[in-house]
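Okay, here's the structure, questions in a sec.
Missing here: one protein chain of the complex. Every other protein chain is in place.
After this line comes chain A, so read on.
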Amino acid sequence: MALTLYALIQTAVLCTNALAVLHEERFLSKLGWGVEQGVGGFGDDPGVKAQILNLIRSVRTVMRVPLIIVNSACIVLLMLFG
């Protein structure tokens, strides 16, 4: 299997897109993975589920604008060069 750096970049963009489209109200809250369930006890140790929810929320917040730019660039490049 020949993995190139380009494949890695594609994988990263696709995974980040997948994390960014998880909608807060319509999906995550119904699953019990909403924002209010993430910050559990204010004790020391967050726990795995809280960390995952934190990660999803921060990816959504931070990567929204860069993802728009990167996706537009990918669309244009794929249209031009196939």
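As a working rule, contacts are C-beta pairs under 8 Å (C-beta built on N, C-alpha and C of every residue); 3 or more make two chains touch, one makes a residue touch a chain; residues count from 1.
In the analysis below, contacts and distances are computed from a predicted model.
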item: From "Transcription factor", "Distal membrane-arm assembly complex protein 2", "Protein YIF1" or "TELO2-interacting protein 1 homolog", the hidden chain's UniProt protein name; value: "Protein YIF1"
item: Of A:Leu8, A:Val21 or A:Val62, the residue in touch with the unshown chain; value: A:Leu8
item: Where the unshown chain meets chain A, residue by residue; value: 1-5, 7-8, 43-48, 51-52, 55
